[in-house]
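Structure, as structure tokens:
Shown here: the complex without one of its protein chains, the others still in place.
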Amino acid sequence: MTTQPVHFYQIGSFAVGNRLLSDDERTVQSNLDRTNSIDSGHRACQGCGEALGARYALDAAMRATNGQIVAVNATGCLEVFSTPYPETSWRIPWLHSLFGNAPAVATGVAAALRVKGNRDVRVVAQAGDGGTVDIGFGCLSGMFERNDDVLFICYDNEGYMNTGVQRSAATPPAARTATTEVVGPEPGNIFGQGKDLPRIAMAHDIPYVATATVADLHDLERKVERAMELHGARYLHVLVPCPLGWGSASNETIHIARLAKESGLFPVFEAENGKVTSVSKIRRQVPVEDYLSIQRRFAHLFGKNPRPDVVAHIQEMADQNIARYGLVDEDADSKEMAE
Amino acid sequence: MEIPFAITLDVGTSRANHTGSWRVERPVYVDRMPPCNDACPAGENIQGWLYEAESGNYEAAWRKLVEENPIPAIMGRVCFHPCETACNRVQVDEAVGINAVERFLGDLAIEKGWDLPPVGTDTGKRILVVGAGPAGLSATYHLRRLGHQVRLVDSAPQLGGMMRYGIPAYRLPREVLDAEIARIVAMGVEVELGHVVHDIDQERREGGFDAVFLAVGAQLGKRVNIPAGDSSHIIDAVSFLHQVADDDPPLLGRRVVIYGGGDTAFDAARTARRLGATDAVIVYRRNRERMGASGEELEQALGEGITVRWLSTVNKFEGDRIVLEKMELNAEGFPEPTGEFEELDADSLVLALGQDTDLSLLDQASDVTVEDGAVEVQASMMAGASGIFAGGDAVPADRTATVAVGHGKKAAHGIDDFVMGRIPAQKDRHELATFDRLNTWYYADAPRTKRPELEKIRRQTNFEEVIGGLHEDNALFEARRCLSCGNCFECDNCFGVCPDNAVIKLGPSQRYQFDYDFCKGCGICVKECPCGAIEMVPERI
Amino acid sequence: MLRQIEGSRAVAETVALCRPEVVCAYPISPQTHIIEAVGAMVKAGDLTPCEFINVESEFAAMSVAIGASATGARAYTATASQGLLFMMEAVYNAAGLGLPIVMTLANRAIGAPINIWNDHSDAMAVRDSGWIQLFAETNQEAADLHVQAFRLAEELSVPVMVCMDGFILTHAVEGVDILDQSFVDSFLPPYEPRQVLDTSDPVSIGAMVGPEAFEEVRYLAHLRQLDALERIPLIAKEFAEATGRESGGLVRSYRTDDADIIIVALGSVLGTIKDAVDIRREAGERVGVVGITSFRPFPGRAVHEALSHARQVVIVEKAFSLGSGGVLSTDVAMAMQGTPLTLRTVIAGLGGRSITRRSLEKLIEAAGRDELEGLTFLDLDNGAVERERARMSATRRSGPSAENLLRDRGTVSSVKAKEEV
Partner (left out) sequence: MVTAAEILSVAAFGEGRHAQAFPSFGSERTGAPVVSFCRIDDFEIRTREPVMEPDAVIVQDVTLIHQVDLFSGLSKDGYVLVNTSRDFDELGFGDFFSEFRPERLVTCPATELALELLGRPLPNAALLGGFAALTGQITMTAIDKAVRDRFAGPVGERNAAAAAAAFSFVTSKEEELARASSD
């Protein structure tokens, strides 16, 4: 009974680590010997969710493969802030080619490793949402369709942040960006269905598709580890809030990611071979207002001329996710304990 | 490999870029005062000993506990645990069962025969402690640890004061009481029982004591004038309970009326039931809300078949009938007579209307102020400048054993300063770790399946001994429910959530430190610290 | 072994002899036969170990090659025309990263109007990308150049493009001597990457370089191109000694010793030009030919030496820079600075227009009479042009020129032709 799972209830259950856990039960991030695949001195903004997400994901991948990781990077914030000559923050073999071709470059790396009989080294490709859902979309779909042995990670901050916060196909409705200004009768980003890449990826019937946020490290690391157990094309979509682009406080990054999940706006789940195999239930459900109202990119929905209609519309989107993935569980606690 | 110029770079080189210079605020680690510690009259470092208990290190936990309070097994039973009322966890699900864990640790210590910490090196100072109740025993313990010799006197034949003569055995088994007292006595204490001090100055002079601690308690049951026939049997609760404790219980008959609404009234009532009374009726002039005793006690009493007559006073007691007058509360909430009467069959009436202190021993004492039956004391618990200290029920404060234990500790340190000629050191308290400073997301609720069991145990704690306390596993569970308010419990959150790897983990129980070369001051660590043990402070720019 | 085979087949088999480890395929005429043949060899297990990857675009083809090359694999692909333009960004990137990829470019025109036939517009569009560009005159040379290309690319860590005229060479069936494996293995050592993604020695490849170093990076790349000017002739020489074949090199001269008119050109048209030259020589004209094999790096000195003794140089180009003129001509002009030489540019064979020996003879005659203008378009249908210009000036909505021109031409039946005679 003393060995009852301290893990996921009681003191600091959801924290990164827990001194009461044995080493092998600990997250990668709680370990002194974590690789810090992306090291200090990078030029990301204060509170950058992408810098955090990248370290989380790659450190986990490093542990899962005993350090046998090669990373390919699309152009974007992550690439620019990590490798401005003469300094790089990467501690792993890393290749940047172009904005739109990361999946294909990764295919090439994987092919080279395969042809050289190097089975241990695994390939991770990473890009922001622009490099994934927009300019890199063709190559990504091709990589999926060929089922190349690549884990592709999208760090989704819902816009082109590196170029000064412009709209991408991952920008949510009503959000203000430099190319969807808050002017005219329908301020902010126009309503569209957006590109739901995780579901598009699932439609390729690839071995593994998962979503995660920087707010739940345990979940993120588990998913990276699962992805590394599998071969073929795998896709991980990580929500990484951007204080600069979202107009949020630098210390809110994780909090906002959490609200995105708890409101249902960002469903966290995993799927194998095109079928959903698990979802992270909402633990403390919040209305979308809680999420929207602390981001200046949505300020116009609550300002002088508030737009309850738009907020309601966004709430509908959240409710649709909740229904689609069954995010709300009557007995959330015990569910969460069961996990 | 010889790498191409500029296009290709050697790994990790960005550490040359000290992004700490971007910072306008810096995070710093702090320790805050947890509300439980803050609320504990005995000044226990509750968060501290729970921290040890969490890892199953019970002896360390117990040792931390007895730093402040030498009688945890007793307190784990009789304390009304204001700590749990203050506990921040109330706002997550429900309070941590601190009292239950305390009792568990106390009992375990007795079972394992752990010794109290060693006595301090002899200072040659002699201290007289008058009264061997919780205050006296607590003072004795702390004085011995400070290296002073202690003479402990009490008028009663046994040590324990009200813990023995006021609190019934079903709440505090005598073997527990004896065991914890014996541990203190074993520290080397001159004990004289059945000794009544008449003149404190004389006693001090003759004994050559450097200081005196008065912990005489309040053993005189208040009496009121109730018209009664000669045959009618009236007794005050203090005497009643004392006689029970002496195994010489008075005969009260089958129908007992207890007059009063405090803890003592309930102790008396429940004791009467245990002595065979079929009807034990508590008569109280106010209503439930204004009752002195804890709701917990009321529940337990009602559970035992005791009945309460609210808003009633005893008007007279003739033969086997008591006449009650109905009362009503006025605007200020004071009870006023209504002129309505009713009758109640009774064989005896127990008066539980509060206690008075016998301070006659101070009559000769110079510059000691006694105001409505209590000794005026300063922060150091010294009454005047004479080296006479007082605590427990003898001074104006809540009359609980826990308060008394706290007084004893405080007085011991006051006495220490006094006899060693030290100016009392000003202890600055940490800022309070309020709930709003916590990030409770990181604390999961206990699984629903587990809760009933825990609640049962929490309820049992102050209840009949026939039902035991926590056992090791659920004690561990309970301890681990602690939020560690305001004090780092090494959850690695700051270490993990820093986007700049600017937190250095120092290893087990070494906590962390910030790497200000790289910390950009984003503040995520502060926001995501579960227990609020980090704060942002402006940089000097 | 000498065989009568299609040019694409000859190239495919030679590429296979070079043991490429990763080959990316995306179909576009007239390159398709090459990649099909390589794919078949991989699938049949005749080329192994090799990963043959069917990609979703040319952009992906070059990107896959980039990833493979950076991981230490010998990478190959082929493309043409629009395909090259679609992969353009990656083409520059491969060169910028110094990855020794070899690519066959089956030269083809660029639309609109869409046109699948041969000219050199595609090669010219990427001449500044940092790739070495070698032009093949025959299928034999096209095949041989690939072996030299891999050697050169890997020695210098620079990507190499072997340009061969679409259809004219790729689809022509003629005698080609296919090298044997043992020779290729001895000529082309295994790929030793200059930089590689290696978990035991990690580096970050593809950093962002700002103003403080970008110019130096570019200059260093330029110096590598100059190194290539040294290596190309040596590799060709070594190749010639082993095979007895004059394949590759920087420039090749034909009957220029006493020539006062020299025709300069790239690729397969050189054969027809040589025939025309022989005929004009019989008529007593002192005319010769200089073929340029290495277009990038441009062998300025070699060109200067080959031409300086002539009186007039006529550059026959299968591409031109609209609004300016010849592309090759500009490079030649740079090489001939300070000489009294007369330079004439002739644009010919655009979009697959046949360059006939007849027309070339006329051209040479005209040159001999000093009648060539600075810029001439060979066999241009001036009538059609004039009619279209008239249409355009007459009506705003005159419709697309291409279609109008076709309508002008119409089709002629055998019988009608006869009647017109």
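Every chain is named by a letter (A, B and C) in the order it is written, and numbering of its residues begins at 1.
As a convention for this text, a residue touches a chain if its C-beta (ideal position, glycine included) is under 8 Å from a C-beta of that chain, and two chains touch if they have at least 3 such contacts.
Please read all numbers here as calculations on a predicted model, not as lab measurements.
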Missing chain: touched chains present in the view: C
Identified contact with the non-displayed chain, of C:Ala60, C:Ala73, C:Ala143 or C:Ile168: C:Ile168
Contacting the left-out chain in the complete assembly, out of C:Ser29, C:Asn54, C:Ser308 or C:Ser401: C:Ser29
Hidden-chain contact residue, picked from the options C:Lys237, C:Arg358 or C:Arg389: C:Arg358
Absent-chain contact - pick from C:Asn107, C:Ser268 or C:Gln312: C:Ser268
Absent-chain interface as seen on subunit C, which is shown: 4, 6, 29-30, 32, 116-118, 165-168, 171-175, 268-272, 274-275, 352, 354-358, 411-418
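We take it that only the chains that are shown with their structure count from here on.
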Graph class of chain-chain contacts, one of line, ring, star, complete, other: complete
Greatest separation from subunit B - chain, by CA centre: C
Computed distance of Cα centres, subunit C from subunit B, in Å: 93
Gap in Å, rounded to a whole number, between the CA centres of subunit B and subunit A: 49
Subunit A and subunit C: spacing of chain centres that average the CA atoms, whole Å: 45
Residues within subunit A bordering two or more other chains: 82-83, 85-86, 88, 90-92
For subunit B, residues contacting two or more additional chains: 6, 9-11
Residues of subunit B touching subunit C in the complex: 1-11
Residues of subunit A touching subunit B in the complex: 1-2, 4, 6, 8-20, 26-27, 29-30, 32, 36, 39-44, 46-49, 51-52, 55, 82-83, 85-92, 217, 243, 249-255, 258, 284, 331, 333-334, 336-337
Touch list for subunit C against partner subunit B, complex: 96-98, 157, 194-196, 198, 201-207, 209, 213-214, 216-217, 220
